[in-house]
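Removed from the display is one protein chain of the complex; every other protein chain stays in position.
Labels A and B are assigned to the chains in the order they are written; within every chain, residues are numbered from 1.
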Amino acid sequence: MERRAIFPNKKLPYLLVAPQMAITLVFFFWPAGQAVRQSLYQEDPFGLSVTFAGLANFHRIFADPNYLYSLQVTFIFAIGVTVMTMIPALLLAALIDRVVKGKLVYQTLLIWPYALAPAVAGILWLFMFNPGMGTLAMLIRSTGYNWDPSLNGTQAMLLVMVSAAWKQVSYNFLFFLAGMQAIPKSFIEAAAIDGAGPMRRFWTIIMPLISPTTFFLLVVNMVYAFFDTFGLIHAVTAGGPGKDTETLVLKVYNDGYVNLNMGGSSAQSVVLMVIVISLTIFQFKYVERRVHYS
Amino acid sequence: MKLSKATVLALAASTLLTAPALAKTQIQWWHAMNGTNNDAVERLAKEFNESQSDYEVLPVFKGSYNETLNAGIAAFRAKQSPAILQVFDAGTGVMMAAKGAVRPVEDVLKLGGFTLNKADYLSGITAYYSDPSGKLLSFPFNSSSPILYFNKDTFKTVGLDENNPPKTWPEVFDAARKIHEKTGKCGLTSAWLTWIHTENFAAWNNVPFASDENGLGSLTPTLKFNGPLNVKHFSTLAELAKDGTFRYAGRTSEAKPLFLSGECGLYLDSSGGIGDMVKSGMNFGTGALPYYPEASGAPQNTIPGGASLWVMGGHSDEEYKGVAQFFHFLAQTKIQVRLHQETGYLPVTLAAYDETKKSGFYDSHPGREQPILQMMGKAPTENSKGVRLINLPQVRDIENEEFEAMLAGKEDAKTALDNAVKRGNEAIKEAASRLQ
Partner (left out) sequence: MIETRQTGRLIAHFLLIVAVIAMGFPLYYTFIASTHTSSEILSPPLSMLPGSNIAGAYGLALTKGASSAGNVSMTLMLWNSLVMALAIAIGKIVISMLSAYAIVFFRFPLRLVCFWMIFITLMLPVEVRIVPTYQVIVSLGLLDTYAGLTVPLMASATATFLFRQFFLTIPDELVEAARLDGAGAMRFFKDILLPLSRTNIAALFVVTFIYGWTQYLWPLLVTTDPAMGTIIVALKKMVNFSDADTPWDAVMATAILALLPPVAVIVGMQKLFVKGLVETEK
């Protein structure tokens, strides 16, 4: 996206991006470079014996039959989480625009789940839904339904999707709300005077005006589902049963952090980065066309 | 020597008013002890620091076992490693293979002027943390062993003898069936299928888990836990899982509440879990880990779970002397007795066991002697010294995946075990290739 009106300063923009670039270079690009370098080597955990391996780590990834399955699991998971997050959040933000009484209370109560530390959330899901210790799991089982995510892959997938989406609904709600609040009320009132009903106003005025936010959330949710969920999945299902909830990032985590295979794990994260970067470029090229800025 | 130490002490005491911490050599101890165990660690460090004035042990909590190991690795690579790093049982193989990164405990003790008399220690535990020549590599800190828990009330209800828990696997399965038939509830559940039903199963029944003394003698052992006895065992578990006689709840100890809430009558878990049972106030009993009567030499000995303290390389001799002194402090009978009684972990020394026994502690705390009895008595065989794979966590993951497929009815026990062995062997070879 380009804008017509710009400021002519030549040096100022560099000054403005400098702090961000400095931190990015030191704390992201340097480590990322290390990860790329590491993906070309085979080494033991302590870095005592390091040998150049060329593309062997990459060959191994694509020769692994489980990798394709994990890719499939990841896409199902990412799409599921994005849908389960954005639709309820958008709906809630639209609903809250319509009520007058209790608005602040609703807002607070819809946002506060986000404040729960992920480190605690994982434990909590076990206490609610694990077939052994979960209170809700027992309730479900007492209805006669065989709730057993420790052995049933579909149920396990549903469970990790819901637990990953839960907090993210609050996050999405917050930004949809911020987007909607920024819409001048005069626009909506004008449409109402023209006789547009609430549904029509939502689709023809609110949706286009918050499309920059929607696009932002789409990208952020996808990145979240791809990268930020390993801790949660690790705590809730550990990738099981079998490999039914083993997403790509959980595999990176398992191979690097649990199995201490630095080279293999780095190679996987390089592949993962390539996948997500291409997806993002795709979204910028095609999806962003439908975004209305000003 | 004694004189000089006294002088140092006097000097330290006299300088205490001006610069108390200056003269002390600091020793970082990174650990993963949480819950009440963390209190025990803090107390140990405090007592050691007060007992002498040359060294100061600084315990630092570094997260779960996995997080602690990774923090230690990151720190070693950045030349910031702690002198003492606590590493869990499954990480033992990794540490043993990292020869340049660690200092054997036996050498460190020697450097500090202490000799290690192995006969004073519980053989099942020290064997696990020693190299093939018998040299002690890490200091056993917290050890536990799998035992059988059973619900006495359930036993009474269905007419089983609450004072005589089943001893063999066939007896356990019969009891589980009886509970399921009479109450409709689950008869048997278990924590840690891998650690209990393959690793300890092998040691206790004296069958191999892997070739080359379960990996002690080689970096690339061949897994062997798909033998006839293993297949028989898992076939029965899979069979019992079909009608809910056996229930599975997860890869670690997620099944514990099934036992605590009275849902399942029999339960296998680490002896470390006994605290929760006591606290819950339920009427439970404990028994030895079951074995198969047809296995020759069974019951042999169990292998410890838990963690040990590794000494990291790259520190000064002064620090190593402090570490030696700290380990010497830890091995004292009165410390071991207290650790054993308070944390529920096993004592490392025989003297601590004898003293606890004499004090009548085991009479008032039923079940607490069981894991120790399983760990001593018989000299460990090549099947029971422990499992020393360099990638044990990964092999455990593979086993879990196959067990889950089996319990979900997707494959039979033989296929599951064969697959686990085949995939595990490939993973071991690949991991070993990274070390050469």
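The rule is short, and it goes like this: a residue touches a chain if its C-beta (ideal position, glycine included) is under 8 Å from a C-beta of that chain, and two chains touch if they have at least 3 such contacts.
Since this is a predicted model, take the numbers as computed values, not measurements.
Participant: Using the touch definition up top, pick the residue from A:Met86, A:Leu110, A:Ala164 or A:Val236 that touches the left-out chain.
Facilitator: Once the missing chain is taken into account, the touching residue is A:Leu110.
Participant: Return the single residue from A:Leu55, A:Leu68 or A:Leu124 that touches the missing chain.
Facilitator: A:Leu124
Participant: From the list B:Ile27, B:Leu44 or B:Ile73, pick the residue that touches the absent chain.
Facilitator: The one listed residue touching the chain not shown is B:Ile73.
Participant: Decide which residue listed in B:Leu109, B:Leu216 or B:Leu260 touches the omitted chain of the complex.
Facilitator: B:Leu260
Participant: If the missing chain were put back, which residues of subunit B would it touch?
Facilitator: 28, 30, 33-39, 42, 58-63, 67, 70-71, 73-75, 77-80, 82, 142, 144, 191, 252-253, 256-257, 260-262, 269-270, 272-273, 275-276, 279-281, 306, 343-345
Participant: Residues of subunit A in contact with the chain that isn't shown?
Facilitator: 1, 3-7, 9-10, 12-14, 16-17, 19-21, 23-24, 26-32, 34-35, 88, 91-92, 95-96, 98-102, 104, 106-121, 123-125, 127-128, 133-135, 137-139, 166, 169-171, 174-175, 177-178, 181-182, 184-185, 198, 209, 212-213, 215-216, 219-220, 223, 226-227, 230, 249, 252-253, 256-257, 262, 265-266, 269, 272-273, 276-277, 280, 293-294
Going forward, only the chains that are shown with their structure count from here on.
Participant: Measuring centre to centre with CA averages, how many angstrom lie between subunit A and subunit B?
Facilitator: 37
Participant: If we count contacts the way the header does, which residues on subunit B are in touch with subunit A in the complex?
Facilitator: Residues of subunit B touching subunit A: 66, 69-70, 73, 76-77, 94, 97-101, 189, 247-251, 254-258, 391, 393-394, 397, 400-402, 404-405, 407-408, 410, 430-431, 433-436.
Participant: Would you mind writing out the residues of subunit A in touch with subunit B in their complex?
Facilitator: 42-49, 60, 126, 130-133, 150-153, 238-243, 254, 257-261, 263
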